[in-house]
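For this view, one protein chain was removed and the others were kept in their places.
== chain A ==
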Amino acid sequence: MQIQVNGEMLQVQDDITLTGLISQLELGDKRIAIELNLEIIPRSEHAETVLKEADRVEIVHAIGGG
């Protein structure tokens, strides 16, 4: 199925979880935060959150800024 991650379309397997997506993107060891369809999904819920077609995911981290 197709989902949108950080504004770009991405092909993922059906029923992938957020944890699965994080590992597909090789972000497993990074300090990140995730928003799914405009709702924050706490880290503790990544493993049980199953994605569906056309979901919109934002994955962010901290970078330099003033």
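The rule is short, and it goes like this: a residue touches a chain if its C-beta (ideal position, glycine included) is under 8 Å from a C-beta of that chain, and two chains touch if they have at least 3 such contacts; residues count from 1.
Operating definition for what follows: contacts and distances are computed from a predicted model.
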| item | value |
| --- | --- |
| Chain left out of the displayed complex - its UniProt protein name, from "Pyruvate dehydrogenase E1 component subunit alpha", "Phosphate transport system ATP-binding protein", "Peptide ABC transporter permease" or "Thiazole synthase" | "Thiazole synthase" |
| Touching residues (missing chain, whole complex) on chain A | 6-8, 25-27, 30-35, 38, 40, 42-43, 58-66 |
